[in-house]
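As you look at this complex, bear in mind that one protein chain is not there, while each of the others sits in place.
Here the chain labels run A, B and C in written order, and each chain numbers its own residues starting at 1.
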Amino acid sequence: MSAPHTQNRHLPDRLQTPAMRALRSWEALLVVVFILIFTANSFASPYFLNVWNLSDATFNFTEKAMIAFAMAMLIIAGEIDLSVASIIALASTAMGLVMSAGYGVPVIVVTGIAVGLICGAINGVLVAGMNLPSIVVTIGTMSLFRGVSFIILGDQAFTGYPKEFAFFGQGYVFWVISFELFLFAITAVIFYILLHRTNFGRAVFVIGNNPVGALFSGVRVARVRFILFLLTGLMSGIAAVCLTSRLGSTRPSIATGMELEIITMVVLGGVNILGGSGSILGVVLAAFIMGMVTFGIGLLNVPGIVMSIFLGLLLIAVIAAPKLIWRK
Amino acid sequence: MAQPELSGWAIFKRSIMPPAPDAPVLSLRALSKSFPGVKALQDVQLDLYAGTVTALIGENGAGKSTIVKVLTGIYQPDAGEIFLDGTPVKFPSSEAASAAGVSAIHQETVLFDELTVAENIWLGHAPKTKWGLIDLAAQRSQAAALLESIGAKIDPDILLRELGIAQRHLVAIARALSIDARVVIMDEPTAALSYKEIQELYDLVETLKSKGKAILFISHKFDEIFRIADRYTVFRDGQFVGEGLIREATEGQLVQMMVGRAVDQIFPARVRNIGDVVFTVAGYSHPTEFADIRFSLRKGEILGFYGLVGAGRSEVMQALFGITKPSTGAVNLDGQVRVIRSTSDAIAAGIVYVPEDRGRQGAIKGLPIFQNASLPSLGKTSRAGFLRLAQEFALTREYTQALDLRAASLDQDIGLLSGGNQQKVVIAKWLATRPRVIILDEPTKGIDIGSKAMVHEFMAKLAAEGLAVIMVSSEIPEVLGMSDRVIVMREGRIAAELAGDAMTPEALVRAAAGLGEAA
Amino acid sequence: MKAALTSRDALLIYAITAMTAAIAYRFPAFIAPSSLANTFNDTAPLMILVIGQMIVILTKCIDLSVAATLALTGMVAALLDGAGVPLVIVIPTAIALGAVLGMINGLLVWRVGIPSIVVTLGTMTIYRGIIFLMTDGKWVNAHEMSDAFKALPRLHVLGLPVMSWVAIAVIAVFGVIMTRTVLGRSFYAVGGNPHAAVYAGIDVGRTQFAAFTISGALAGLVGYLWVSRYAVAYVDVAGGFELDVVAACVIGGISIAGGIGGVRGAILGCIFLGIIKNALPVIGVSPFWQMAISGTAIVLAVAVNALQNRPKGRLILKPDMQPSAQKVQA
Partner (left out) sequence: KGAEEAAKELGDVEIIYTGPTDTTAEGQIEVINSLIAQGVNAIAISANDKDALVPALQKAMERGITVISWDSGVAPEGRQMHLNPSSNALIGNTIIKLAADNMPEGGDVAILSASATATNQNIWIEEAKKVLPNYAGINLVDVVYGDDLADKSYREAQGLIAKYPNLKAIIAPTTVGILAASQAVTDGGLIGKVNVTGLGLPSEMAGAVESGATKSFAIWNPIDLGYAATMLSYNIVKGAKAEAGAEIGMGRMGTAKLDDNNEAAMSDPFTYDASNIAEFKSIF
């Protein structure tokens, strides 16, 4: 057949300019929420607007956020890792072991990161290699990893990390910018590029939207999944270095419950928990929002548990708001 | 809610006095339904009469399935009315529609893998004991009776996931019959069935007709429309175009009404420019799916693969594409042995596969058109692993324009396109990789006549440009019209290879059904 | 619910038997009837919660707020009891409150369309927070509870405490509901294929709402049982228990993707986990090993499940040597 209008039809690349799209995006909503919270905090407490205090407040979220970036990619790809906090515990325990054996700071740091990678690889083999559902695999490894550090440490603690080791969790790069904040910024940029600017990131979105279609399109689905778990393990290892350095000690109960805070951060950042969409910018904003909320409410000396009600409500409200508004 | 015990055809025994033939049992008036960005139905009408088969005809996206969903309470119309025996009714849910006696076999089989066949048939209206609990024994025996009545040999106790596509479809038919319906709707019921089952379905339609049911029959196949329908209704672009009696219409007229212009159904003239052998498969076997597959393919050739549905053609093609791993066998491309372990190996070697299940395997719904089209070519459009969007758009434009893609923009979610247009994006995505061998699995399945002709033309062009083409198809006219050579598969093995004058419809059917040579 | 499930259940039964035998070898008293009854009784709250969680998971959702719901209803029950409200009112109130908390989850999932994991992640902190707001973090202790309140779950009837009987009753009732009622079927249908469920006239959201309501109501029931059994109520009651509940479901073969699993498997999963949690301390395994052992068990259970259900490719070749798919019987 030959339709008369066949050849000259021109399809525009886009109907909406990227700028317009940005204005209507989730991230825009988060920016508004952030400004509201920041303003409210400034009025509520006279101690809030102080660079040093704000700098201290960033410790509330930097470690979690670093893991949240990797977790965001994992969730976009339709997987999840509940074992991150336990990886921190195991990595920290391993660091304690090499420290007690007398090794110096470089070995301690490398050990922490390596154990993170190994744990990530174990999750990756179970999920990507054996095709098991990640939510249950990581519920299992969550107990397993922390369980191993309990076996090693029992009721003991590792203390006496070298003085120089304190830099990772307590040091400042310049002025009020702590090493952790600096690392947070760097990893944010790296993950932004990785997710939004590379073929790998594209594959993550493709797998999250349609894993079968991805396989049929030549995407190495298992390999991408494996790498994502490896990345999450790596970031947990790095967070373990920072957290151990900040606490100056290791106990098996370190970072208990952190996985839920990280997932909350990711979801608040607009990542679809069912996979397929999300952005690193959203997670960065969510990290700041959560940090500011906890810090602001903390300044009012509200008990922590009440703070957690706020976070729970914030999570549900922020996810519900667009759905309720959109509906009509 | 206890139902009287039913067995076999008993459900049809409750006789319905056929109303006067000029009064429709069910009619729709001024019905409209739109989706974001699409007016699926605009002001349409439809009448179904007792003891009559009405065929609903239209191109892809004409709104046929949409009207089925409105009639079964799955979609709510934006405007318009439904009349049952002349009184206006509303179907707020699928339950309400079946309570009113409207039952449907939907285009997609919508059943439950993890429930048994009997549970699938009776879900939602199972026979109950006097305690109000589901009567498992009755459910089982009545399911067996229903299946037998449609000639399906399926154990009602096995899980649905153990069944193949065709058998699933039979279960869906049994489910539709389990509702004591006055109106039976069939949305492309024969698309997934093989020859023998199609004949049984025709018999079933006759029986239903004689019981006074009003039947709505949707199909893209004109031979069957002329065989079993009494009346027709034509939609085009969501609008009502006309209706009448089948015996007063010709195929040409119907096609003209469907597409709004004349379409010649002749297959495109081929420039046959067949070169050397480029692709050879030898001794390909899989533990359960296929055995001893061997064939070769020349440059510029179109090799047809025919077989009854479920013959294992798709499985062979998917193994060639690296989705599954064969246990033995080798692939030779351009004289070199290739080991294909994954889809990316196949793509790198220049073998690509346009899958049969577009929704699941082809399109990445949720992502824009350009990201779909560039996906297997990202290696070319990107630099050092970093995306370059401009290149992706350019590549997409180049290949989609050639296929006359209809969309709002290249940034549109592929899931929002009509089926035919999604197929075009999927084909474009594979052409953009500049393959040596392209495998098209049921490339025109569920595609309307107009788009079909275009896909055929395009295939001819690909072959003329020197690609080696494998086309899997279950439609004899298409196989014969397009192929230079045909391989017929049966139960996972090659049953015959036919070329030239040996390529006759009869030879294909005999080989596919295992009947041996014509006497 | 045929062949595949039975073999999976069988495997769990073997594992449980082997484990029990191994424990009995080191510590024969463990298999004394009274000790087994004790283990069952200790596992009873887990079983009741797992039934609710199973239904939620069957519908493709997850309820992370069960433990918080339990804590909140338990606290309310304890406070009501402290205020002199009779037990016949306290227990129904606890169940009703649990149902309401479940309904809140269900409504957010059904009406607002928020994924269940997000909803329950939020309500889990909110429900616990409410306990704090109600009590200012104070405890309700044994002596502040009436004797009747504390006595009921311990009351022995026919050799077993009422707590065990409640679990048995819940198992029996839901065994029937899941296999023999329209509602039970709809849970499977909604999780197995939500799209097809719509075509079968089942309202997906409403069914999920029902699942959350049931899960909440059962959590409410356990809330009372837990608080009266351990004779203490405070903010952190059953902290982290939601993960045990999900883990028991997973071990019991409930597919996290929905639509697959049953009461029998779920209960076996509970028994498996219950033995690990209750028996290891008894036989003197260091508490520090418990976590790693139960984690390993979960990973193994998932892996075995998946290996058993691995698709083997379609059966197209003439099946002379293959077992026929049609032969599988109930």
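The definition used in the following text is that a contact is a pair of C-beta atoms (placed from the backbone, for glycine too) under 8 Å apart; a residue touches a chain by one contact, two chains touch by 3 or more.
This is a predicted model, so every value here is computed, not measured.
A.B. asks: Check the whole complex and report which displayed chains the hidden chain contacts.
C.D. replies: A, C
A.B. asks: For the full complex, which residue in C:Ala211, C:Ala238, C:Ile276 or C:Ala292 touches the chain that was left out?
C.D. replies: C:Ala238
A.B. asks: Have a look at A:Leu11, A:Ile254, A:Ile289 or A:Val318 and name the one touching the chain we're not showing.
C.D. replies: A:Ile254
A.B. asks: List every residue of subunit C that touches the chain not included in the displayed model.
C.D. replies: Contacting residues on subunit C, toward the hidden partner: 27, 29-30, 35, 38, 42, 139, 141-143, 154, 226, 229-232, 234, 236-239, 277-278, 281-284, 287-288.
A.B. asks: Against the chain that's been left off, what residues of subunit A make contact? List them.
C.D. replies: 45, 47-48, 50, 53, 56-57, 59-60, 154-155, 157, 159, 166, 169-170, 243, 246-249, 251-258, 294-295, 298-299, 301-305, 307-308
The definition used in the following text is that only the chains that are shown with their structure count from here on.
A.B. asks: Between subunit B and subunit C, tell me the centre distance in angstrom, where each centre is the average of that chain's C-alpha atoms.
C.D. replies: One centre to the other, that is 42 Å.
A.B. asks: Going through subunit C residue by residue, note those that touch at least 2 other chains and give them in order.
C.D. replies: Touching at least two other chains: none.
A.B. asks: Quick one: in the complex, what on subunit A touches subunit C?
C.D. replies: That would be residues 126, 130-133, 135-137, 139-148, 150-151, 153-154, 252, 260, 263-264, 267, 273-274, 303, 305-306, 308-309, 311-313, 315-316, 319-320, 323-324 of subunit A.
A.B. asks: For subunit B, which residues count as touching subunit C in their complex?
C.D. replies: Interface residues on the subunit B side: 72-74, 93-96, 98, 106, 110-116, 119, 123-124, 126, 132-134, 136, 154-155, 157-159, 162-164, 286-291, 310-312, 315, 324, 491-493.
A.B. asks: Provide the residue numbers of subunit B that touch subunit A in the complex, in ascending order.
C.D. replies: On the subunit B side, the touching residues are 263-264, 321, 323, 342-344, 346-347, 353, 355, 360-367, 370-371, 375-376, 378-379, 382, 385-387, 393, 397, 400-401, 404-412, 429, 450, 453-454, 457.
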